[in-house]
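Dropping the structure in here first, questions after.
Every protein chain except one is present and positioned as in the full complex.
Moving on to chain A:
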């Protein structure tokens, strides 16, 4: 029996790097899922939520809940967006008798894509190979809100020829922080500068992570610093799309 799952693409993947969404679909289909992309989705509301704009966060959360609630499972290629839905939607509607149960129901069936593939489906990539050394950064929301740590590494270990080099401070924030990086650019720059140095010091060819925001921050800094490390969302490699253009490369 095929498992039907809805893909919540996230606004950043939708606009900045669509191939992460296609990679998620490819991996989920390889794992036997029937993937649906609900058309009513845009942004989960995380920028409003983290800025203190409760009214807009609630409005976008309602739209997202309405778009996603018909489906048995919702899969998201981002730890922070999945974390917003899983952990924060129920907080947004605390005390709201109509919306709280709907928020809780959607929260309970929302998964970060790599956690879903590994933990729920018990799937591993098969006959995928790449000759490269990669280092992995644990994006904070996925790590601390959803406990995503071992799942991407288990999936990546199943890729033939891929070597994983440990990143010093792999659990240390990269300094992205959503609007933080543009509100406090100098502080953010100091943080991502250290992160870029740590990434370079691994000697890896590839930087992998599970959140496009963090990846754009680190890749943008690495590029500015003249580094040759190439950045991908981990799901791109897991789906066998690691031979395509990295972030900031054009085909």
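Note that in this section a residue touches a chain if its C-beta (ideal position, glycine included) is under 8 Å from a C-beta of that chain, and two chains touch if they have at least 3 such contacts; residues count from 1.
Assume contacts and distances are computed from a predicted model.
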{"item": "Hidden subunit of the complex - UniProt protein name among \"Autoinducer 2 import system permease protein LsrC\", \"Transporter\", \"Lactate utilization protein\" or \"Polysulfide reductase NrfD\"", "value": "\"Lactate utilization protein\""}
{"item": "Hidden-chain contact residue, picked from the options A:125, A:152 or A:177", "value": "A:177"}
{"item": "Which residue of A:11, A:33, A:73 or A:134 touches the chain not shown here", "value": "A:11"}
{"item": "Contact residue for the chain not shown (choose from A:134, A:155, A:219 or A:238)", "value": "A:219"}
{"item": "Selected from A:156, A:192 or A:229 as touching the chain missing from the view", "value": "A:192"}
{"item": "Touch residues of chain A, complete complex, unshown partner", "value": "9, 11, 13-19, 21-22, 37, 39-43, 45, 47-54, 56, 59-60, 63, 91, 140-141, 143-145, 171-173, 175-178, 180-193, 216-217, 219-221, 223-224, 245, 247-250"}
